[in-house]
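Incomplete set of chains, arranged as in the complex.
Each chain gets a letter, A and B, in the order it is written, and its residues are counted from 1.
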């Protein structure tokens, strides 16, 4: 059972990564879109703590928090995000396409819902082989409206697969609020109808996320089938670097949620113990970024290889 | 004439058609209240209301299919798919439904719908957000495909697409969105199926479209080659007359595009040109396109995979000098 310090460390590491990447992005040193998850850090921190290294994971463009919490090497990830030859995927993937089988990471993804089938398929593999590995797939509230995901819900229920659907309900899909995209905003009800057990938790409390995911993992390991978890949370920044996040939400709403930020909350709990952890993580991340920047760009010869194994 | 960006020009074209025909309406993700991820629909909801400019869930297959139904029921839907990469989740609706309906009905039913979308690389958006997939829409017959290269054409072609009684896919390029140009004020329609001779030349005919037209012009600059640059504008229907007239003038042809080479627009044109104009050719028709690999993230790699002025210039030289 992880302690407050552990969750705090995960979350400040993630926050530090985002702060560094934001600086790079603003300085024009980062290619592509940067999808931040500030305010949502408790979900990856809590959820990944409930998984084993050999459990499978797929997540979204907003997936770097999970990737780090799952145990991937910080330096390899940062170098990949910077498109370096020595990055996790040799600069070919970028931050929306991180893979590391050693840690069960079967992909972050640029397509809404695109990695859900992958996770259910990994769970199928585990089920076929009678293993106790589980698969977790992470996505947002808006993703439930993508057809592929619904097909996967049904098959997970049908075969009783060891898969956990972790839905970060941050109330918005890009700039569109739940009420303007869901005929029924009760996400658990939507998914329960497939014959899937559902659960819900405060996504800004890493302990509750951890407990809820742990229950689902236990069920899955005991072949009791899939669980859908709705973790209620909020991103306090915009959808991505070019969105201030203010055009479609009131300042009050954002302020209320900023107060509920899991990092701030744990800081109160930890008191003076927090600061050295934060300082350590910030330094470590800053170092990772500085050293990554010095890494070589991929060699041109690499561009045309590795289409096929 | 007014100077405006590519995005503003499309917005103007959309307004022109929304004003003109009450049956025109739009649907897509974040297009209404937010004004569109790339601002193409900025302000439209305020003018036309939130039914005519309709925000949708993240359900491309669903709303592209709904556009078909609305078209069959007498409307002129314009659906936006935010990235062309996302058309892949709606491919059954495009290819099995939309593309075939007019023909399968024996011509009884018309499908006046437009899908506007945005594609292309050069920005580090990586493999799932950098594609140009126009060739996928050419292999299966039944959808017109438009790829504007400049703001004026963008306004006029989006208007023509909406007025057309057939399904039209209108593809913006992410590198062009902020590019400025002179755009005709007032009603402006550029007919589908007509190529544009960007520059006359005597050494070589270079066929291109979308952002690559810009790259071709950069490649020619200072190259000493007199290149005839033809902006195809519409890929289906093709302006074969313009293509063959140009080849007959220069006797050498190069096709430049950003999407992959295999089964792409380049080989399609190259094959047709050599098959129909074999005796006119002084050199093999050549294709300069993306390498047949997924689009890599790192800049050093993307620059090798996608056409650049340097690569295009090398291709031009090869065709002209052998």
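The working rule: a residue touches a chain if its C-beta (ideal position, glycine included) is under 8 Å from a C-beta of that chain, and two chains touch if they have at least 3 such contacts.
A quick note: this is a predicted structure, and the numbers were derived from the prediction, not measured.
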Legend entry - Chain-type multiplicity across the complete file: A x2, B x2
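Note that in this section only the chains that are shown with their structure count from here on.
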Inset, instruction - Starting from the mean Cα coordinates of chain A and chain B, work out the distance between those two points in Å. - result: 35
Legend entry - Parts of chain B lying in touch with chain A, wherever the complex brings them together: 29-30, 33-34, 37, 55-59, 61-62, 85-86, 89, 123-129, 291-294, 296-301, 304-305
Inset, instruction - Please name which positions on chain A make contact with chain B in the complex. - result: 31-33, 83-85, 91-94, 96-97, 109-114, 142-143, 145-148, 173-176, 180-182, 247-248, 297-300, 302-304, 307
